[in-house]
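Missing here: one protein chain of the complex. Every other protein chain is in place.
Note that the chains are named A, B and C in the order they appear, and that numbering of residues resets to 1 at the start of each chain.
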Amino acid sequence: MTPIKRIFIANRGEIAVRIIRTCRALGIETVLGVSQADRDSLGAQLADRAVVLGPAPSTQSYLKVGTVVQAALGTGCDAIHPGYGFLSENKALAEACANEGLIFIGPSPDNLDAVGDKLTARTHAENAKVPLVPGGSVDTVEEAQALATAVGFPMLIKAVAGGGGRGMKRVDRAEDLPAQLDLAISEAAAAFGDGRVYLERYVTVGRHVEVQILSDGEAILHAGERDCSVQRRYQKVVEEAPAPHLPEAMRKGLHDAAIAYARHINYRSLGTVEFLVDVERGEFYFLEMNARVQVEHPVTEAITGLDLIALQIAIAEGRPLGMTQDDIVLTGHAIECRLNAEDPDNGFMPSPGRVSQAWFPSMPGLRVDTHMTPGAMIPPYYDSMVAKLITHGTTRDEAIATMQTALKVCALTGVKTNAGLHAAIMGDETFQQGGVDTAYLPGLLARIQQGGKA
Amino acid sequence: MTPIKRIFIANRGEIAVRIIRTCRALGIETVLGVSQADRDSLGAQLADRAVVLGPAPSTQSYLKVGTVVQAALGTGCDAIHPGYGFLSENKALAEACANEGLIFIGPSPDNLDAVGDKLTARTHAENAKVPLVPGGSVDTVEEAQALATAVGFPMLIKAVAGGGGRGMKRVDRAEDLPAQLDLAISEAAAAFGDGRVYLERYVTVGRHVEVQILSDGEAILHAGERDCSVQRRYQKVVEEAPAPHLPEAMRKGLHDAAIAYARHINYRSLGTVEFLVDVERGEFYFLEMNARVQVEHPVTEAITGLDLIALQIAIAEGRPLGMTQDDIVLTGHAIECRLNAEDPDNGFMPSPGRVSQAWFPSMPGLRVDTHMTPGAMIPPYYDSMVAKLITHGTTRDEAIATMQTALKVCALTGVKTNAGLHAAIMGDETFQQGGVDTAYLPGLLARIQQGGKA
Amino acid sequence: MTGLTRDDIDHILKLIDGSDFDSLKLETGDLKLELRRKGAGPATAAPAPSAPAAPAAPAATVPAPVVASGGGSEVPAPLLGTFYHAPKPGAAPFIKVGDTVTEDSVIGIIEVMKLMNQVTAGVAGTVTEILAPNGELVEHGQALIKVQPV
Partner (left out) sequence: MTGLTRDDIDHILKLIDGSDFDSLKLETGDLKLELRRKGAGPATAAPAPSAPAAPAAPAATVPAPVVASGGGSEVPAPLLGTFYHAPKPGAAPFIKVGDTVTEDSVIGIIEVMKLMNQVTAGVAGTVTEILAPNGELVEHGQALIKVQPV
């Protein structure tokens, strides 16, 4: 057990502030590495110390492994928290930490290997007997055709090195397969420097459900699942926990599969196993494992009462979780809306700039994670997410009603935001019924665009 | 039933912001009357409109009845919310509202009469058979001596027109009574323009417990009690709900007495009946009734789940409460710490000035009501309270632990605050045991001053 | 055109550092410098209801402080109330653009709960603009008229 005294936070925005919040509660000092564009950000003000890593572009600041490690060492930190995105699942950072005697607050380099490559992750899932979308890796057109015959169209060609929706091609007919496969391989080689691809059945109606894993290396527990089906272009917009209207057998199947996968790869840290739930077939398939804290972790915190960042730090210190599965009790329902600085009337273009008002008052059942303050600058270089509104209620209806009130009460002005879209989703009957799939949000946006009231 | 569309808020600081929060949730517009010193305050930024009433001193702005009413009329408001302090229990404002067709969000002028004068309030209590501290009004030394013989020393001489600790004199021996009485009468005449005084038994060890009343004129309900015994110079510093370690019979007795008093004066609105609980004798005595929302109302909101401001507005609109006593269920325990901009090392002198950082992040079980933002100005003209930290837990211990964490995490810098005192109280074993009396805080301060760790 | 010296700049800096940060106004010669923090301005106005007819009662006199401004002096409202241009409905206004006023010239009436307060110009000069409309609420400090001092 190595108690951590000072954490270097290699991230920005709301997650940097979120990590600082828990560190202050735990009495751990923080040093925040910032780009020049973020030197006056809330995180930089709240951290015990902030150091400028480099210029605004992430490639010259937040993504420079050597600079981050040097900054952590030079400021006397004993651990690095990578947040999400940026270097959070970067094996080079985890290895550099190990070499320099720094604690990487995340899983081991081996764990990162096991989940980082999509094909390796698929193989692990097979070995762990976790259901996969029917499919497999292919090197030649002949292999692809044989696979397609066995699985059936429509199929999806995915780049092994892809992610977040990039490097995917849908193929509806056998005659299109050879050309699309060639195209996918050369595109993957160009985009990711890795031409490997694999084929999967294309699931037309699916829900995105993910299971939160906690592991100290011995005990591997789950903290329930989250439903993140409300997506636009593979970007999550609204998340909730638990997943509504899931048959209890399937819910238990998802939890068990996630634990089986984590156990198979000897996973140790916080992590999330993502599944695609095939509503038509009543089946679910492994998608991937995320070896970091997720943007949407607060909905799990709301229904479990856990502080996931504190647990992540404790695991990194080598402490046992000190609880069993029965100690994790799920209460009520939680919803998260990602408030983005973007213009819904203009193709959701990012809308950076100076915020004039930022007011998120305490309200019963509301939590807001944000780095916004009156006068804060939203730089154009990074993600446009500026706040997360999380509501928790006894029932899902109550959580929705609280979110509707919160969207009326809170204020973020000076930049355009997607608050109106969230109000439309919360007020939409289909969403209120619960259990929508990933086709839901594009459909709602089309309805709104056609002038029909959401 | 008269639905309110636009409310004029005749107040400032955190309570103005608190009222705006509920109005936004209800879809009611707000106009805030501010002094010149408050024109850039958070409330002025959040209200739909802000108008400058006059110069900084309250007597030239917040306390001018005519200006407030004119401003409400001139901005098209249909109601005035007076908050607490300032004009909140001012009969002239309530009457002016009635004359001008404005809804006064508070009780009737008659109700204000019935509770405004301490002696009248005492008489009502007697008639309502609500226990009073033994004593009564006196005009002559002879009457005072007769009363003292019957009640016994020590006694307290109180000015009828006094309040908040002003106009009180303790008398320990019969031979001191004549001179002290003369002094009290002339001081009262000089200070309040009203020389009337009354005598009461001086209760040496007492707890300040108050009962929250809700009345729509028909149903008169209580929302439990609050314990406000942690006081410094008659100023509440920490409040909690419910009152810890109260015998259940006494708790019920307090609730019943408060309802009896409110019913006797036909009270209609939100109100609070304050009692002194005599721990030695196991008795309680009526102190006074406050005909407004209290600073400490959030602890009641926390354990009841009610929005007291919303209820106050609904009653003013003429709506029935729509609930019975059984609908008000008390859950868990709540504590409020009043964060003041004052210097505990310098006799708690007010510490106005510009705030550099104001950060009160969402945390489980924490609510913060504040008008502070980074860069906000705390003017020297008004109350030094700048934020209220309210924590709610399943148990009192949990509420205290959450408050301790909140005091570590939250930041209000640039001015001196009493945050350290709150940390000392929350960490003090005597407070943690619960049920302290009004002598507690002066004792703790003396212990701290003597260098003994709190 | 008057130039600012380094001492002037030092003075600006002192004002900013030592005082209220949200806004700075500096005037020197015919130059007016005004800084205000974004988002810190007065809140935008909700529409006001139509005003009652101006009353004809005699009025108390309230001298208005004068605020110098680049394009002349603005006469601010000495108190909050309803501003009337004329002594009674239908009567001629106290002043119009182009009129010459002295410090004691009555420029309007501000009513607060039936109490009439005469407002005087507080500065001598020529009226260049009537800023506050007749019969509407004016805040304390709101500019009523503009006067080009003589």
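Rule of thumb we're sticking to: a residue touches a chain if its C-beta (ideal position, glycine included) is under 8 Å from a C-beta of that chain, and two chains touch if they have at least 3 such contacts.
Keep in mind the model is a prediction, meaning the values are calculated, not measured.
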item: Contact with the hidden chain (one of A:I9, A:A44 or A:L214); value: A:A44
item: Among A:A96, A:V160 or A:L276, residue touching the chain not depicted; value: A:A96
item: Contact with the hidden chain (one of B:G253, B:P352 or B:G414); value: B:G414
item: Residue in contact with the excluded chain [from A:L53, A:V130 or A:A358]; value: A:L53
item: Which of A:L119, A:A310, A:M377 or A:A439 contacts the chain that the document leaves out; value: A:M377
item: Where the missing chain touches chain A, by residue; value: 6, 29, 31-32, 36, 39-40, 44-45, 47-55, 61, 66-67, 69-71, 74-76, 96, 354, 375, 377
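Note that in this section only the chains that are shown with their structure count from here on.
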item: Distance from the mean Cα position of chain C to that of chain A, given in whole angstrom; value: 56
item: Centre distance in Å when chain B and chain C are each reduced to the mean of their C-alpha atoms; value: 39
item: Euclidean distance of C-alpha centroids - chain A vs chain B, Å; value: 46
item: Junction residues of chain B, two or more chains touched; value: 45, 375
item: Numbers and ranges of chain C residues touching at least 2 other chains; value: 37, 39
